[in-house]
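Removed from the display is one protein chain of the complex; every other protein chain stays in position.
Showing subunit A:
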Amino acid sequence: MEIVYVYVKKRSEFGKQCNFSDRQAELNIDITPNPELAALYMERNPVDKGVQCSASMSEHEANTERFEMENCGVNHIEGGWPKDVNPLELEQTIRFRKKVEKDENYINAITQLGLIMEHCIKQNNAIDIYQEYFDEEESVEVTEEAPSAKTINVFRDPQDIKRTATHLSWHPDGNKKLAVAYSCLKFQQAPMGMSHESYIWDLENPNRPEITLKPSSPLVTLEYNPKDSHVLLGGCYNGQIACWDIRKGSLVAELSTIEFSHRDPVYGTIWLQSKTGTECFSASTDGQVMWWDIRKMSEPMEVVVMDITRKEQLANALGAISLEFESTLPTKFMVGTEQGIVISCNRKAKTSAEKIVCTYSGHHGPIYALQRNPFYPKNFLTVGDWTARIWSEDSRESSIMWTKYHMAYLTDGAWSPVRPAVFFTTKMDGTLDIWDLVFKQCDPALSLKVCDDALFCLRVQDNGCLIACGSQLGTTTLLEVSSGLSTLQKNEKNIASSIFERETRREKILEVKHREMRLKEKGKTEGREDDQKEDELALNLDDLVSKAEEEFYEVIYSELKRKEAEAMKKTAKPRKSLSLEPGEETERAAGEEEEEKDEDGDEGREDTSP
């Protein structure tokens, strides 16, 4: 062992040396029991004490190394033929078969088996032995079980440099596969050597992704085509749109040209309902929404600038972070922006300026998720800053319902496709909240900590049972929700719609009130003559009313005072003369005042009653 460094310090510099010596035991303190203290206590007899006699056990866990399994198929070929028979030669096989058939054993066996078999066949034909007897009674699911969710599977990013799972998409048929887009969203902090790949996972095999997608730039969003499950659309970090066909391989099938693509990462891509099934549109924080046809990706079909002043200025445009499109309302779409405003647009508007229909503002920060309620498309959910809000298209001033401000930033949200009153949200502290509006509106029905790092995205499977959430380190967790949260309760649709309607009505009333107040304010400040006169009259009326009130109170007050003075008079008789005068004076004055005030009051009152 080589000496790396030598520390030198003189012994004299250390301090006093310890010299140990032997010494006998010394008794320092001897406290004898004090019987007087015992008097403070009472002896307890009998004493109840639990004694347990059981085998002591210890818990130990061991983690085995991961066992890699691979599925392979085995191809059966005909075998078992005896050596002299060649299975390919028809003659030989026929000869062999004939020989077997002559065998006595064979004949007996077949007759026996035949009997048994016939019995079963007839049985099958006679009754359906697996018939459900009480099918008419629908199982009344009184789900008294508490809502719960458990993790089924975890898919980890196989790369060494971990990237955030930014978007998830379920396979449209059967939902057995999950496409996950990985990228690093921190501005220009993508580490060197970070892979651009995104994966498609098979739910059965969490060890290795099934298909790898290799774009030229990391993917921020990834969507399966709902019509054609082999085609995927991805939005890249550099603003391009890429399209894959799984049958062709893992390289990009179509890629949009850089000149006509977005200038910022593409945050939202959605497939459109079209006859060809090849149309899609994308949105990005550069403020543009573009429509594409994947057959011709060289330039977009249409571009709309998200400028709410309707001047088409890119400089004024708001960056789009989320995109919403419901196939039942094909001409409308909504965009959630970085500035916290939701813009509702109409695709079929004639002029580009009219494309933007209206805006809803209410969030303090970027709106990360935007989705219409699958049962009531007029209501939509937005998730941004520290709250989740539910809006109705009719009330533009504010949202109709909102959650309280949470401790952590909310990153994504989605409605449940099965229950109209249930939605899910994910937060930066790694928790998944499940809200059930029918059950409780102020708190989530269930709050689960999924992982230690922040959760970035969330996707619910079409049957409402499985939820996949992606986290900052690229782990995608698959959770299964309890049946109470994923089956439609009876009467739930009505309850949910009545909740939304009630809240919308409330907001409408508030809106109307606000508008009235604003009009009043405007009326006061504008100062036109008629208005002023009316206002003056109104003011006069108000004034008179307040005056009358004051006078009324004064009258009462003076009465009280007078009574007090009288009382004082009676008690202080010797000072009659002295007190009388001031008392009389006060009396008279009070009386006069009273009369005056009464008159005034009456007058005032007369004025106010036209």
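Quick note on the criterion: contacts are C-beta pairs under 8 Å (C-beta built on N, C-alpha and C of every residue); 3 or more make two chains touch, one makes a residue touch a chain; residues count from 1.
What we mean here is this: contacts and distances are computed from a predicted model.
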Record-based protein name (UniProt) of the chain missing from this complex, from "Transmembrane p24 trafficking protein 9", "Exosome component 5", "Dynein light chain roadblock" or "Myotubularin-related protein 6": "Dynein light chain roadblock"
Among A:K122, A:K150 or A:R247, the residue in touch with the chain that has been omitted: A:K122
Among A:E101, A:D173, A:E302 or A:D394, contact with the omitted chain is made only by A:E101
Residue ranges of subunit A at the interface with the undisplayed chain: 76-82, 96-97, 100-101, 105-107, 109-114, 116-118, 120-122, 124-125, 128, 130-131
